[in-house]
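The complex appears here minus one protein chain, its other protein chains still in place.
Here is chain A:
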Amino acid sequence: MINWSLVVQMLPVFWDGLQMTLILLVAAGVAGLILAVPLAVARTARSRWLAWPAFGYTYVIRGTPLLVQLFIIYYGLPQFGLIRNSALWPLLRDPWFCAWLAFTLNTTAYTAEIFAGAIRTTPSGEIEAARAMGLSRAQVFRDVFWPGAWRRALPQYGNEVVQLMHATALASTVTIVEILRVGRDVYTNYLVIPESFGLAAVFYLGLTVLLTTIFRLLERHFLRHLDPRSSITAAPAEPRKTTAHA
């Protein structure tokens, strides 16, 4: 039987936890997106000096669990007196900063791989056509190449944002009170499942529905040219498959 009065009593605490989860998600998500774009370009660059370090970074980050990265940053770095005496210490001392740093480094690597994949699958005909129309390199990048890559990356990127949201639950392991931590506290103090982890799950599910809805709207906006009904009237934004460029 669900103890509804306990649920009502706990809602303000969960609300605080929800805000912390959202702050972590937005702070790490925005920073990760900003960092991932140049990293993806470097990852697909012809120059080895750009491509290899970028590959090394995404390989290491994607090859180790986020929890391990978080623990290395939170528990590992302060072991060194050099770091404790450095200008970075006021930041690394703060659990919130450590969590933000770990989530940002992590989502940057995954997002960069998503964008790199989208860049690689850009049809060369698109670029050739744009060049043939006399567009400059900068114009091609800004008006043709990047919008196309963004459209192809969008569905996968939506998944990454949802996964990042779920990953913020790990912040509870470094004393940050977000949704899961609130759920664990309620569980430890009242020993009730539906009112603790159940409620936490409802909050995470709600956030997931919200995020997937936002990304569905974004996809509808950016990929509307793929809608068969609109493609009858609107001019195709991408060259038809039949226009072979051989």
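The rule we apply is simple: a residue touches a chain if its C-beta (ideal position, glycine included) is under 8 Å from a C-beta of that chain, and two chains touch if they have at least 3 such contacts; residues count from 1.
One rule holds for everything that comes next: contacts and distances are computed from a predicted model.
Peer 1: Leaving aside the chains you can see, what is the UniProt protein name of the one that's missing? Options: "ABC transporter substrate-binding protein", "Phage tail protein", "WD40-like Beta Propeller Repeat" or "Copper resistance system multicopper oxidase".
Peer 2: UniProt lists the chain left out of the view as "ABC transporter substrate-binding protein".
Peer 1: Taking the full complex into account, find the residue in A:78, A:117, A:147 or A:194 that is in contact with the omitted chain.
Peer 2: A:78
Peer 1: With the missing chain put back, one of A:156, A:173 or A:208 would touch it. Which one?
Peer 2: A:173
Peer 1: Per the definition of touch given earlier, which of A:57, A:145 or A:187 contacts the omitted chain?
Peer 2: A:187
Peer 1: Provide the residue numbers of chain A that touch the chain removed from this figure.
Peer 2: Chain A touches the chain not shown through residues 75, 78-79, 84, 89, 93, 95, 173, 175, 184-185, 187-189, 191.
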